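Moving on, here comes chain A:
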Amino acid sequence: MAADLLRITGVSAGYIGEDVLHDAALTVAKGEVVAVIGSNGAGKTTLFRAICGLLRPSAGKVDFDGTDITGLRAHRVSRLGIAYVPAERHLFPTMTVRDNLVLGAFPKHHEPEQLDFVYRLFPRLKERTGQHAGDMSGGEQQMLAVARALMCGPRLLILDEPTTGLAPKLAAEAYAALGELRDRGLTILVAEQQVPLVLALADRGYVLEQGRIRLSGASGDLADDPEVRHAYLGVA
Partner candidate 1 sequence: MTAVLLDGVVLGLQFGLLGVGLTLVYGLGGVLNLAHGQVAVLGAIVIARSMDAGMSTGVSIVFGLVAVGLLGLIVDLTLMRPVYRLRGESRVLLGLLLMLGVGTLIDGVLEWRYPIEALTLRVTGDPVSILGVRMSYGSIVASAIALVVGVALFAFLRFSTFGRATRSVIQDEEGARLCGVNPAVVRSTIFVMSGVLAGVVVITRSMTAPITVTSGFGLTIMALIVAVVGGLGSVSGAFVAGILLGVVNTVSAYTIGSYATTIILLTAAAVTIVLRPSGLFGDRT
Partner candidate 2 sequence: MSGIGDAADRNTDGVVAGAERTFRSLGRDLVPIGAVAVLLALLPIQFHDSRSMMTVIITGLLFMAYAVAFNVIFGSTVQLFLCVGALAGIGGFSAAILSERGGIPMLVCIVIGGVLAGLVGGLLSWIAVSRSLDVIFTGVVTLAFSLSFQSIILGRRDLTGGETGIVVEAGSDTVLGGKVGAYYVLLGVVVAYLVLFRLIQRSHVGWAFRALRNDEVAAELAGVDVTRYRVYAALVGSTMLGVAGSVFAFHRGFIGPSTYAFADVDVHVLVMLVFGGIGSLLAPVLGAVVFTILDEILISFAQLRVVLYGAVIIILFLGFRRGVIPTLESAYSRWRHRGEGA
C-alpha cells in the first residue's frame, strides 16, 4: 500500500453529462508496469484522461504518491511528475524534434543529460533532430511522443495504445524501449489492444469492459485466463 504510486478509487467520468467510465479502481506500485486492456470504447482513454487532468471525474478519487490530484488540471498534473502519451500524440507539427523535446521539460529548462538520454534511447530521433514533427512517419512520431514525455523526468509514465499504426517490428522495438525504462525504475501504466505484447512486459493488468473493471491480476494469470484468451487473444 505504501509503495503505491498511483491509486484510483471509485472513479467515474464521461462526456456531455453521461459517464463512460464507472466506479473504476486500480493501483500502480512504484516500479511496476501495469497494463489496462480492453476493446475500443471500453473506457481506457477516458480513464487515463481522468487521471491526467484532461477530464474531470464525476466521482471518485485519484491519489498520486500520497497527494490527492482528483480534478487537478493537466498542466499541474504534468508538473507533479506524471507524463501522459495520448493516443493522438498531440505533437507540435511545425516545431522541430528538438523543440518538441525541449518543451517536454517545461517549465524547467531542460537538462542536457535528459536530451542525451532520450537520444540514446531513440537514436532515430537524434538523426532527425532538426526535422518538423509533422513531417515524420507514424513510428517516428510515436517515438517522439514518448521521448517528449520522458523529458521532464517523470515518476509515472502513462501511455495510451502506443503501438497504434505501428508495424510489428516497430511495436516490438517500442516495447523493448519501455522495458529498458522499467529496468531503470520508471513506473509505467499502459493501455493496449495488442494484448500479448503488453502482458509480456507488464507485472499486473486490468481488463476494462464497457466502462467497468472486470478482471485484474498478475499478467501471467490474465494471459492464462480463458475469457481473456477468448476475447483478446483470439483463442477459441
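Some notes on this structure:
The rule is simple: a contact is a pair of C-beta atoms (placed from the backbone, for glycine too) under 8 Å apart; a residue touches a chain by one contact, two chains touch by 3 or more; residues count from 1.
How were these picked? Simply put, all candidates are chains of the complex that A comes from, given by their letters.
Fair warning: this is a prediction, and the values are worked out from it, not measured in the lab.
Chain A shares a touch in this complex with candidate 1, selected from 1 or 2.
Listing the residues of chain A that touch candidate 1 in their complex gives 52-54, 73-75, 78-79, 83-84, 86, 89-95, 99, 102-107, 109, 148-149, 152.
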